[in-house]
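First the structure, which I've put down as structure tokens, then a few questions once you've had a look.
Selected chains from the complex are presented in situ; the others are not included.
Letters A and B mark the chains as written, and numbering starts fresh at 1 in each.
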Amino acid sequence: MSKIRVAVVGYGTIGSRLADGVAVQDDMELVGVADVAPNLSLRALQEIGAPFKVFFVDEEKKDKFAAAGVQLAGSLDDLLSQVDVALDATPGGVGARMKDLYSKHNVKAIFQGGEKDDIADVFFHGYANYENGIGKDFLKLTSCNTTGLVRAVDALDRVVGVEKVAITIIRRVADPGDTHRGLVDVLQVEKVPNHQCVDLMKIMPHVQATGLLVHTPVTHGHIINLLATPKEPIGVEEVISIFKQHPRIRVVKISDGFDSNAAFFQYARHLGAKRADMYEIGVWEECVGLSGNDVMFAIYIPQEAVVIPETIDGIRACVPMQTDRLEAVGLTNKYLRMQARA
Amino acid sequence: MSKIRVAVVGYGTIGSRLADGVAVQDDMELVGVADVAPNLSLRALQEIGAPFKVFFVDEEKKDKFAAAGVQLAGSLDDLLSQVDVALDATPGGVGARMKDLYSKHNVKAIFQGGEKDDIADVFFHGYANYENGIGKDFLKLTSCNTTGLVRAVDALDRVVGVEKVAITIIRRVADPGDTHRGLVDVLQVEKVPNHQCVDLMKIMPHVQATGLLVHTPVTHGHIINLLATPKEPIGVEEVISIFKQHPRIRVVKISDGFDSNAAFFQYARHLGAKRADMYEIGVWEECVGLSGNDVMFAIYIPQEAVVIPETIDGIRACVPMQTDRLEAVGLTNKYLRMQARA
């Protein structure tokens, strides 16, 4: 089978990471990336030797790339004419305008969580509902929080069954370096239930979910505290064991120094991962507990990179490259070097 | 009945507020406040005309008060010889050393949450276990989070009964102006269960509690998200109604502008409360929801002032000034101008 050709449209926080993720998949070819302007990510890409081809979106802003020393390989139309699948990583809401273009080029597309649900045929999560995405033209990924949330709940659900979850999202309000949004010395609350619960129920309709979301002035990842009602009693050790066996969940200990969301970020820096990115969600062993039969556990969501694996799963589903869920996610994991640690 | 004479030992964050709270109780007399050094609170007290008498703790540091222009009325011994009850608001752990002094002067004492439980005869909360404190020599108050937590759970419990609670504490890590502690761009987690759950079960042994605590880089109050399992089903409106009828709970709406912890602080500033202090815990109407039969609701804890009413209740119990719980808390509320808004 020849390699599936992929374009990444939008080279920002998510797009730049999607490009790296696709580039290491042996059965995919990253044909190029497109953006409207030579942002810092693209300037850095040029400084390290331009490993990816760059395409411009807007003819009128083409000159800015030259001024920034960023070489262009053509227009977005040129790019789309060469690919099978487009990963749309444009700002929330822009994807809807891009959809016609993808259709025109007869290219399948995967949208991110910032778009409305009706943009796509399927609201998709690689582990939880892979089958629904097989062969579809347009998929929409879950947002970063929902992606991680579903990953964890699905892991438990496939072993013991989960009846309902009540969650508290302690949300990072900005990405590192953002100057266009933020909070100072404020915990901002949103109405119960938050949209992530609603989204979880769309992906996993057999689970009842509600929750509160609180925005906090930090950048290095969300923390979600869950209270899951299992269909049968389960012990703390068993819960930890289930998570340890999941290739996309990293179980750590506070006593080892993982005492915060930022500790994961620091650890990833020391691992030498590009941008200190981490694809796994985290679980603290000491933060798993029981409330009667309900299981309490907290997860860490690295908001910048967590959706990369599930988006790549989406490519596998929509083409389709694989029709078996575990084969598909297994390949994504293999190429991203994610593996169970238990 | 003559007024009960009260001393406040330690004029910091809690002590300065206890002094103001006692000063407005018609049946109490604030004899004076004591501290080891002329801190900013004492300097400000002097600038506004020295409404309270100030006593020194340490003979050797006496001169510092003069240098700061703070007039002294005598030593801590002098102060304790004139009072019935001492409110200990010294830094955590110091109270244990003060206890002998209180005993020597035959003065009853109420310690704050930073002390160990065994310092006191009773671990006390005005609304939840007033009876246990009646006539005792030494009481220990719950910490700020536990005080608010118990207030809310007790309110529900007395109406429908509460079986268990699972909580997530989103904790402010420093008080405004603190330079001796803090966090930057970090959400620090602690082991499940946090001590506030354990403390709640000491005060309300019939309720099972567990929870997670996450430190966040803010100063204007904690937020706790609770999932309470009631003994019988209860609706959202009923829960809101119960809270509205409680004189120490303020129910607000996000849609009115109360969209954060800091909104309460801002509101208190506009109310003209001294130091923008608020004795009530807060509840957001839009953050009350159901998860099956379980009730989810979030409370706001103004960490600097929330323990003042319950500490004053403690004076009423230990003397005892009142033996009836509702009479006692009712008087505290009346003098602090706290009342139900429903």
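In this section, contacts are C-beta pairs under 8 Å (C-beta built on N, C-alpha and C of every residue); 3 or more make two chains touch, one makes a residue touch a chain.
From a predicted model like this one, the values you see are computed outputs, not experimental measurements.
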Number of identical chains in the whole complex, 2 of which are shown? 4
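Throughout what follows, only the chains that are shown with their structure count from here on.
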Magnitude of the superposing rotation for chain A and chain B (Cα, nearest 5°): 180
When the centre of a chain is set as the mean of its C-alpha atoms, what distance in Å lies between chain A and chain B? 43
Applying the document's contact rule, which stretches of chain B touch chain A when the two form their complex? 164, 166, 168, 170, 172, 185-193, 208, 210-212, 214, 216-221, 223, 225, 227, 229, 254, 259-262, 284, 286-292, 294, 296, 298
